[in-house]
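What you see is the complex with one protein chain gone and the rest in place.
Note that the chains take the letters A and B in the order they are written out, and that residue 1 is the start of every chain.
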Amino acid sequence: MIEWIESVLGLTIQVGTVYLLASLGEIYAERSGVLNLGLEGIMVMGAALSFIFTLAYGHLAAILVSVVAGILMSLILAVMAVYMRLNQTVTGLALTMLGLGLSGFLASPEVRRVILLALNPLLPERLLAIQEAPKLPEIHVPLLSEIPIIGCFFRQNVLVYVSYIAAPLMWFMLFKTRPGLSLRSVGESPAAADAMGINVFRVRCVATMISGGFAGLAGAYLFLGFQPFWQEGLTAGKGFIALSLVILSTWNPLRAILGAYLFGGVEVIQYRLQLFGLGALSPYLLAMLPYLVAIVALVAVSIESVRKRIGVPASLGIPYSREE
Amino acid sequence: MSLRIETRFGRIRVERRIGYGRLYSISMTLLSLALAFLVVALILASLGLDPIKAFQVIFGVFMKPSLLLESIKQSIPICLAALGLSIAFKMNFWNIGAEGQIYMGMIASTGIVLLHAYYGFFHEWMVMPLMLLASFLLGGAWCLIPGALKARLGVNEILPTLMLNYVAILIVDFLVHGPWRDPKGYGFPLSIAFPEYTKLNIVLGEPAYTGLLLSILGAAAVFFLLEYTKPGFEIKVVGQSPAVARYAGIRVRSTILLGSFLAGGLAGIGGLSIVSGIIGRLRPGASPGYGYTAIIVAALAGLNPWVIVAVSIFFGGLITAGGALQMSMGIPKAAAQMIQAVIFLMILVGEFIKRYRIVVERRGASER
Partner (left out) sequence: MEKLVELRGIVKRFPGVVANDRVDFELRRGEVHALLGENGAGKTTLMNILYGLYKPDEGEIYVRGKRVELRSPRDAIRLGIGMVHQNFKLVESHTVLENIILGLREDGLRIDFEKHRRRIIELAERYGWRIDPMARVWQLSAGEKQQVELLKILYRGAEILILDEPTSVLTVQETRRLFEALRRMAREGKGIIFITHKLNEVMEVSDRVTVMRRGRVVITKETRETAKAELANYMIGRPIVFGQKKTSAQLGAVVLKVIGLKVLGDRGYPAVNGVSLEVRRGEILGIAGVSGNGQVELAEAIAGLRKPLSGRILLNGVDATGMDAGKMIELGVAYIPPEGNKLGVVPGFRVVDNLFLKAYRYPPYSNKFLLNWGKMLEKARELIEEFGIVTPSVLSRASALSGGNIQRLILARELSGIIGGIPRLIVAAYPTKGLDIGATEFVHDLLLRYKEMGSGIIFISEDLEELLLLSDRIAVISGGRIRGVLAREEADAEKIGLLMSEAVVQAG
């Protein structure tokens, strides 16, 4: 029995971490007023790049490259949406399309081979053609991982531990520090922040890059920490679900943990039900659950936050210009 | 409204351009396209692939008749979906769900065919029109869901339309792996092949021509709706500003519902053109992202229905070229998608250049 709980919980954490990493960064972006619809594209690029670079250099390089790529990609969005004041939705969508197309292109067998050889000419033939990469190893925290049930929190890979630290850290930064206050103010009222001498554009640009970095990391995690087998449609809208998750968590990093694990749990239920041979319920119908839950979450929050007043960052999606 | 960078010698200011002519607009768009191709050429070159040869293949697609026909065929679902999008976007309804609405259209059409083939419903001549109707209705209904959420609850439509895409794709997966699987299909997830009279080949027996007719009719319908009817006018006003619409006495809610329904309906018909015109049956992944391409097309065409038809053919050509590039140069099919995305981004940059200009100012008498 305990083993069953532990395995479900462990799996939930594994699956949920993807959502958690992606949404942590996005919370910062949205809190500053920028909607990063390019999240999906950045994630899949992170996955593709981590695939290639793990084969060429190993895990560490792969993760770093994914994060940097994420930052660079989101920089495109930052320049276009914040400085050029183009429509954030359209720009983000274009970015996602770019990410999807570019990642498919780079990870395709032919192109991948060229890149791998360029990076590491000594790679054996086997690795040039392989479709998967070594998974991130689990790291068992001594003592803590022995505890029944809770122990499974400490039998995860390094990126999961990163997420454990990142979430409360980001919460602290956001609510208890000066830069966090500036960021939140920019998102709520760019005019007020501007009047107090804060550079609205710079804050939004940085926040967007943070969301890109985390999205890249989430993509790397999705591939390396979870199922390191490259296929088309690897992300399957997880980036977009993360966007719903951000709304559901009311832009709070701590609540994002709950939400992420909720969605992780939904996916795990999906797998388990399949295993238990609830054959009538086709796996495809079950796979719809996360998307439907996301929609329900959006509806629920839309009704709530109208009443809550303290909900959506007031300037989300609206480009800022100083009215002269 | 300007971005300022102060330097010791003066400042560089970016300010809004006041009014620009049609000619300027078009030339900027062409410039963006050229820029896009430049970027793509660079990417290809950096990977050791010959960009010139690649472009020859791409443009060659429009020269050879058989490939041109194929391009037109591929353009139909894109065109219809983009026409639907032109209505949605004019109404400021960000319908990212065209892909899902296409899938629902495919489901509806297949459903009618199956009702006919398995249970003997409908006379032969009735099937095609019913397919058209059903795909329109189901596609429209699928877009109506986020439309209603927006109209009644104020839920932003971006994420719901997006989520429903994945749901629709999964519904097709479910049907085609399950109840709708062709019993004689050797276990492959395919529906039965559509009978001849349900295929889009009214015009000269060629789906490309029939589809083109459909596209043109669609463009005419959208044009007529938006320019000559009351609901069309209301859709445009709501898109400009719901506040002004209310001031003018327009019922904003009903307008949003209508607009979203029509947008989804057209995309649904696009779905019909896939199962009836391109593939001839229903299978998973029947749409390689036509609904997303449609967004790019609609944006590039400036929401003009006639231009949409032309631009769709161009993008249909790109998709066809993707296959050709793979065969002749070994470039993976994903290249086509990447090219599309680069074009999209460059167009957006072009928009910015159109709207703003860079002014260099010397230190001296200035306001700020």
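Everything below uses one rule, namely that a residue touches a chain if its C-beta (ideal position, glycine included) is under 8 Å from a C-beta of that chain, and two chains touch if they have at least 3 such contacts.
What you are looking at is a predicted structure, and each value in this text was computed from that prediction instead of being measured.
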Given B:Leu35, B:Met104, B:Ile169 or B:Ile250, the correct residue touching the omitted chain is B:Ile250
Pick from A:Ile198, A:Leu243, A:Leu298 or A:Leu316: which residue touches the chain that isn't shown? A:Ile198
Residue positions on subunit A contacting the omitted chain are 176-179, 181-182, 184-185, 188-189, 191-193, 195-198, 309-310, 314
Missing-chain contacts mapped onto subunit B: 19, 228-231, 233, 236-237, 240-241, 243-244, 246-251, 365-368
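Quick note on the criterion: only the chains that are shown with their structure count from here on.
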CA centre of subunit A versus CA centre of subunit B: separation in Å? 27
Help me check something: in the complex, which residues belonging to subunit A touch subunit B? 37, 76, 80, 83-84, 86, 89-91, 93-95, 97-105, 108-111, 114-115, 201, 236-237, 240-241, 243-244, 247, 282, 284-285, 287-288, 291-292, 294-295, 298-299, 302-303, 306, 321-324
Under the stated contact criterion, what part of subunit B meets subunit A in this complex? 1-3, 47-48, 94, 96, 149, 153-156, 158-160, 162-167, 170-171, 173-174, 177-178, 292, 295-296, 299, 330-342, 344-345, 348-349, 351-352, 356, 367-368
